[in-house]
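A single protein chain has been omitted from the complex, and every remaining protein chain is retained in its original position.
Up next, chain A:
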Amino acid sequence: MKLYTLLIAFILLGFISNAQDYKVIVHSSSTVTSISKSQLSKYFLKKDKKWDDGTKVTVIDQSSRSETRKQFSNDVLGKSVGAIKSYWQQYVFAGTGTPPLEKKTDAEVVAFIKSHPGAIGYVASSANTDGTKVITIQ
C-alpha cells in the first residue's frame, strides 16, 4: 500500500514539475487571445516577424540564467537555452540575424511590453502583468 502511495505521489510530483510556470503576454491593444506553440517558436526564432494583421512583432526574451527562460525554451522552442544561444551565434556570425532583446526581470519584460505595441514576451506565472494582456498557448 505504501508503495502505491509513493508511486502516486511521484506521478503527481511529475505533473507539478512539468506544469507551465510561465505565461505569455502581449501589448494590451493586441487583438490576439491565443497562440500555438509552433507560431510562438517561429516568433522567438525570428522565422516569422509579423502578426496576422501585418504589423511587426517585437520579441522580448529573458536572461539566459532565468529559470523561466529555461522552461520556456524547453517547452516552446524544444531546445535547451544553450542550444538556442548556439543557434543565435550562427546567425550573428553569418550576419543574417540577431537574437531578441533580453530583459533581466519579469518587471522589465512587462514594462517593455506595456510601452511597445506589437511586443510579445513571457514571464513567470506568478508575475504581476497589469497593463499587458495574457494570451493562452494552444
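FYI, a contact is a pair of C-beta atoms (placed from the backbone, for glycine too) under 8 Å apart; a residue touches a chain by one contact, two chains touch by 3 or more; residues count from 1.
Quick note on the criterion: contacts and distances are computed from a predicted model.
Set against the options "Tryptophan synthase alpha chain", "ABC transporter permease subunit", "Porin" or "Molybdopterin-dependent oxidoreductase", the UniProt name belonging to the omitted chain is "Porin". Across the entire complex, the residue among A:S28, A:S86 or A:Q138 in touch with the chain not shown is A:S86. In the full complex, the hidden chain is touched by chain A at residues 47, 64, 79-83, 85-86, 89-90, 92-95, 98-99, 101, 115-116.
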